Every structure is written in C-alpha cells, then in structure tokens.
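These notes are about the structure you will find just below.
Of the protein chains in this complex, all but one are displayed in their positions.
Chain naming follows the written order as A and B, and within any one chain the residues start at number 1.
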Amino acid sequence: MQRTTHRSPLLARPVIVAMAAAVALTATSCAKSEDDASAGGKSPSAAADAGQKVASPKPGGKTCTIDAYGGEKLDLEGATVGFSQSEKEANPFRIAETQSIKDEAAKRGVKLLTANAQSQFSKQISDVQDLLAKGADLLVIAPLNSDGWDPVLQAAAAKKVPIVTIDRKINATACEDYVSFIASDFVEQGRRAADLMIEATGGKGEVAILLGAAGNNVTTERTKGFKDRVAEKAPGLKVVFEQTGDFAREKGQQVTEQLIQSKPGIKGIYAENDEMGLGAVAALKGAGKKAGDVEIVTVDGTRNAVQGIVDGWITGVVESNPRFGPLAFETLDAFTQGKEVAQDIIIEDGAYDASNAERDLGRAYH
Amino acid sequence: MAPPAEVLAVRGLSKTFPGVRALDDVDLTLHPGEVHALIGENGAGKSTLIKLLTGVHRPDAGDIVFQGRAVSFATPLEAQKAGISTIYQEVNLIPLLSVARNLFLGREPRTRFGLLDFARMHEEAGETLRAHGVRVDVRLPLRALGVGAQQMVALARAVATEARVVIMDEPTSSLEPREVETLFSVIRRLRDDGIAVVYVSHRLDELYAVCDTVTVLRDGRRVHHGRLADLDRLSLVSTMLGRELGEVRKEGLTKFTGDHHASGTRPVLEARDLTVPHRLRGVSVTVRPGEVVGLGGLLGSGRTETAKAISGALATSSGRVVVAGVPLRGGSTPAAIRAGVSLLPEDRKSEGIVPGLSVRENIALAVLPRLSRFGLVSEARVDRVVDTFIERLRIKASSPHQKVGELSGGNQQKVLLARWLAMNPKVLLLDEPTRGIDVGAKAEVQKLVDELAEDGLAVLLISSDLEELIEGSDRVVVLKDGAVVGELAGDEVTEDTLMRTIAGHAPAGRTAVRPAGHTAVAPAGHTAGATAAEEAGDG
Partner (left out) sequence: MAEAALRTAPPDRTRVLQWLQTYGVYAGVALLLVVNIAVTPYFLSAENFRTQAVQVAPVIIVAIGMALVIGTEGIDLSVGAVMALAASVTALYLGYGLLPALLVVAVFAAAIGLANGALVALVGVQPIVATLALMVGGRGLALVLLPQLEDLRNPGLASLGSGAVLGVPYLILVAGVLALLAAFVVRRTTFGRQLLAIGDSRPAAQLAGLPVRRVLIIVYVLCALLAAVAGVLATARLQASDPTSLGNLMELSAITAVVVGGTPLTGGRVNIAGTVAGAVLIQLLTATLIKHDLPPSWTQIAQAIVIVCAVYAARGRGKR
C-alpha cells in the first residue's frame, strides 16, 4: 500500500545541519567559563620543567651507537625533528607531553614537525610517512600501538632516520629498527605508591585499591607493584577491596561511596590515577569525612591532585612523568654526535607529598 | 486443434488455515503456450493456490503433476529450479545489488577459476533486458531503476530461468501503459515459445487482451473454467461476484431500509478529479447530507484509495476535496478530521484499532483534545462519552478497560464507529464496514448506517458485498482501474446494472447515468481508460 504520510526530507536535512552549525558557533563565540575572569596560570606551560633525570641506564644495560645503527652524524641544532603524537591532546598527560617536546625543540633551536593521530593507528602510520616525506632527519614517536610498524620502520631505515619512541614500546629490534625507548616504569610507580601508603598508615590496617580500566597494562603493572611491595614490606597492611573506577572521576566517586559505607574502618585508598583519587576525595567530602581521615595515594601528578595534597585530602602522589622532551632530545643529541646511548631508558618520576607539594605545585602538569 | 500434453495438472487441491477453508477441491490444467487468467475477488483463494503451486505452503489434499511427474515443492526456490517461476506484485529482488547480479542471482556465470564472470554477466544481462524493452546500465543497483523497470527485471529473471510455467500476480499494478504493452509482447513471445502463463489481474481489459483461458475462483472453489472468449465480460463479472444475471433483487437480506431522503441539494462532500499516480485517475464523487453513496467496482478498482484520498491519508497529485463549502488541504488527516470527515479504514486490525489500549481509550482517541483542558484529560467527560457510545452501539466488552485487541471483530468495528461518531462528523467514509464480522454484528452495523443517514450524515459506503452496496446506497458510483465508469441512481441501483457497468456494458434498454463511453475492448486498456477517466472527471 501507499505511504500515508508525506514528508519533506529535502527540507529537513539542511535545516538540521544548519541548526547544529549555528548552535556550535554561538556556543563558542559567547561562552564564558568560570576561569575566563581570572585567566592566566591556565595554559599548560612547562616552564618549571627544566630538571629531568634518567633513572636508567643501569650499568651493563644494552646500548646503541650510530655506527651500529647505520647512519651519519649530524648536528642536532638546525636539524629537522618529526614528532608523532598518538592521542588528541585532550588529557593532561598528552598536553604536557606534546608541550614538553615543543618547548625542548624551541630551546635547542631544532625545527619541529608535529602530527597527531587522533587515536587512529592508520592515521599515525601515514602521519609518520608524511613526516619523513617532509624531510624529518630524526623521529620521536609516541606510538598508539606496539605492533604494525613495519612499513614505517622500513621507510625510515631506507632514509637512515633514527627513531626514539616514548611512553610505549614498539615490537621491533632496538638499535636496528629504532634507537631507544624512553618510558616510565609502571610497576615501580606502584611500588612507590605502596611506600607512601605504608608510611602514612604505619604499615597496619585495611586499604582499598581503585583499579584502572580492566585489561590495561598500566592497571596491571601499577597493581602488581603496589601489592608486591605491601606484601614484602608491610604484611600488616591488608588490601580488602579492589574495584574498578575506569580511570574516571565519577566512577571513582561512586565506588568510594560504596566502600566507605560497607567498610567504615578503611584506612587508606590507593587510586591508580589522579582522577579516581579526586573522585574518592569528593566521596569522602560528601560523606562528611574530614581531610586526613582516610589516606589517599594516587599516581600521575596532575595539578589538581597536588593541590589535593596542599589541601590535606591527599597524602601523596607518585608522578608519571610526561615530560619526555629534554630526555628525548638529549638522547638524540648524544646519538647523532656518535656517543653511546642506552636502548631502554627509564624516565625518572617525581613524587609529591606534604613536604614538597606547595613548593612544587607549579611543576605539576595541568 | 489438439492440445499438446499438459505441462501442469492440479487435481483436488485443498488447504485449510485455522478457521478458514482457503481452497476447496480445486482443479487447474495448463498446456504449453497457454495464457491462463486466474481471477476472483478478495478471499477467493487465488493467493493460496499460487502459494501451493510454488512451494510456499503445502496442500492438505490433492496432487500437483508437473511435466508428467507428481511434485511437492518444499520451497519457492525448489519450484523455480524445477521450472515454475513467479513474479509478484511487489518486486522481490535485492535493491542494493546491480541489475545484472539480480538477473543472475543464484545462477551466476563463473570463470574457469570459479569466480564470478562479470564481463559475461553484464553482456548477457544487457541482451536479455533489451529483448524485454528495458534499456538500462546493468551495473546500476536495482533500486536506481523505476518500479516498472524493476518489474521488467523481475520478469526477465523469471523467464530467463528456463521456466516452463510463469505465474504473474498482478504484474501491471505499478506499470505505466507503455510498460504494460511491453509486458504483453513478452507474454505473447512466451506463448510462442510454448511456455504456460498464469495471469492474475483484476483489470478486465488486460485479461481479454492477453489471456486464452480462464479459471474463476470464489470462496475457495473453482466456479468456472474454460476459454475466455466464450465468456463475455458481464458473465465474467457475475461469475466472479456470484450473482446470476437478471436475478430478482432480494429485499430484506440486509438491515438497510433502502430509502433515504437527501435533505438539501447542496452536497456536503465534493471530491473533484482526485488523482494519485498508479492508483486514481481523476475520480469525482459528491455526497449530500443524509445520502448514502456506494462506491462500486472490483478489487483494485480504486475504491479504498478514493476514500483515503478524501480523508487526507493518501496524498493526491491533483484534484481537490471540498467539505461543506470549505476546501481541504490535501494529504493531511487531521485537517480532514477537523473539517468533519471520518474514515473507517478497510484494514481494521492494523489501521483501525489500537490493540493494546482499552475500549475506553480507543473510543476517546480522536476526540480526546475536545475532552481536555490545557492538555489534561477530563476523565469524567471521557467516561460520559464512552458510556454513551458503548450503550448506543451495544458494544460487548467485559468492561470499558478491556483491551480492544481481545474483542471480536464486530465489536472492534463498533468501537471504531464510536470513535468517529464521538467526533460528530459531517461525512462518514466506510470502507468495508462489515467485512469479517459475524452476522449479528453485521446487521447491527448496517442498521446503524441507515440511522446515521436518517440523521443527516453523508455516508460514502465501500463494500464488496453486493447486497450491502445495492440495498444500502441511494446512489452508486462505479470505479474501474482507478477511474469512474458510471453512476447509478434511483431504479438503476440494481445488481444487474452494477455488474454491467463494472463489465463495461451499457445496461440493456436503459441509459446509465454517465456511462462515460467506456466499452472499447482495447488491448491498451490504460489509454482507453485514461480517456474515460478524463471524461468522467469532467462531470
């Protein structure tokens, strides 16, 4: 039978599109957030970044030289470096990471080409190929995946372009397909968080863990480090509660609310990232607890969390250092001058507690 | 001439569905090169017969002998592989695949490596379609084609599968006149090639243009078979409808009193030149207050479409509707309802009742805004209206809160009538108001229609029940192929004249009102019909 309606599809679509566009335009043109009045201090400048130490190489670690890798020496100053970022700079870590690379390049007078893969691996591959085509002499890559890099590595090898990967390793042969890998040690971060927790609680009582997203290596490694260290150093400290907060503040808040209802005697909460820790703080506040009633230790080192230490709600924050710039360029500089560099470099993570939080607040990334 | 051995012989075929004897002891014989018309009104059993032949359903009793062997197809695909192809009213191909892929679906040519041979497929598809008068790029997706062209692709596919029997179920319902001509030439070629065709259509012109033999079904039984040329149109129509010619008009079979007095001369409903592509060609109808006007015609003649076009449920491409002097905005049901037009739809179950809601909610559905203030429903006023109509129409439900879906058909129909009467309409369009309801309810509905007309309501009545139509109507407008072919008034409102008008014969010794000069038995039925429609439309 016939359709009994008569519609105007030709009209409706453009109207919706136009409406959406108009709304988006209006929204951004006359927006006024709380911070607009007191702008400043908001830009994620990494001015206080200067210091960065290498925790590794340990003596005896594998190294790499330009002769072994194949390629020619060059002067980093005046060279062109390509940087491929994996995810949109929408979270504090990525923002600080990219910023640190840019700042260091500017400082050293290096010409920097950047690309962002927006979480699409195929885009990252073509990004890197573009960077090579545009004449990058050296590459810094923050990989989205560990696998699937063969086409890029072949192209780079053909041009003898040295590659340094940061924050995630790629599955390839060091000093052959790439030069070095610079990253944080997530297990170590968990251990240090445990140290902070043991110190704060005196090594006795019941503690809870707010786990990160399930099936994520960061979650498993930060959990392992924490539990191993607690078992080893403070058998009196018991982990009685482990629930996921999905690395999100709201989820951290909800889970903590359930936790303090059912286990009012909990002494400490280890949150595997700052956001969940801040969620836990919100839950404690909502339940009428006072600052310091429950010891909270988190990992990441964002400014909000460090501010939490200053305010007394958070006991300690283990930093996961996003500022790869200085170390990456240092490595490339040494390498291109013909010096020996380590294949695996562990970046040193800072830590914040009541003793340094106020002083180092400006250092925390935003 | 001695007919060659039969290609298909069906004997004693019966099929019962829950509550319905759909097919009862039906025989059918087809010879190679025979074009056989299969006709019957709604519910006569045509679809069931086709479905049994093509393996959609299994018969309860009877044999199907195809090319000398008793067969029992499990699926339509099996039937098609054996050599019985079917093309349906609605194209049943795959819209997103290319024309060529559709044409070769399931029997694609392969290369030596077992891959699809697209080159060959495209070439052969182009040739096949050109032979059917369709010139298109065979690599286009099927949906890019017009409906007519799609139908031709379906036909070409059916024929190309080396069919011995091709069944066509209303193949012309969405075709343009030119395409109908092409279809006929293809059918003639099939006949020359010795392929048997079963042709189902309600368009008499088409049947006479292309068919050799005929089987008429009525209420699941075969009531006639033989050469089509031996049966004139009038006899055909009367056989189909089950009425003897010249049969005395029986009084009192229905609850209609028969006489109404059209009060006032000014029509309350004036529909002029309603045109809907493929459905209506310039239909004009007027109804005066207190008058019951019947819409006569065979299935598919455009009766339902006329009612829907008037009520705004079907968008018209031209024409206008004036109710009590006020022109209606076309294509808007709410506008028509506001103007006082109410439609009782033919498909009660899917377009009429809201099955999950209660009797009360169903009755109040349309009138609800009038029983509300500021969007809030006044339950007391709803109760008053609902109680009034439950009593007046004697609706039998356990309570007003019983779900309408649980009521009998007759009571559902009464609920729908109540829904419209609560709106206090000026014009009531009744499309098959008594179909599928029991005898008692039927009588009640008929009596009610009479009363409503007495009270000054204008009623347009559509019914396949001839008695109902003849006895209930003051005037009957006869439709055929989407156009008005005649109008009967006063003494002319008899089954005899009605059937003659439907068949296209001017009633003997009588001048029908506006016979519209439609008597030509032209193969190009559509062209002739179109002219007739234009003339009738002017009236």
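One rule holds in what follows: a residue touches a chain if its C-beta (ideal position, glycine included) is under 8 Å from a C-beta of that chain, and two chains touch if they have at least 3 such contacts.
None of the values given here were measured: they were computed from a predicted structure.
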Can you work out which residue in B:N42, B:S173 or B:S372 touches the chain that's missing from view?
B:S372
Out of A:R191, A:R222, A:R249 or A:R363, only one touches the absent chain, namely A:R249
The one residue from A:A287, A:V310 or A:A334 touching the chain left out of view is A:A287
Across the whole complex, the chain not displayed is touched by chain B residues 19, 311, 313, 333-334, 336-338, 343, 345, 350-357, 361, 364-366, 368-369, 372, 375-377, 379, 405-408, 419, 438
Tell me where the left-out chain touches chain A, residue by residue.
4-5, 7-9, 12-13, 15-16, 19-20, 23-24, 27-28, 31-37, 88-92, 95, 211, 214, 240-244, 246-251, 253-255, 257-259, 261-264, 275, 278-279, 282, 285-287, 304
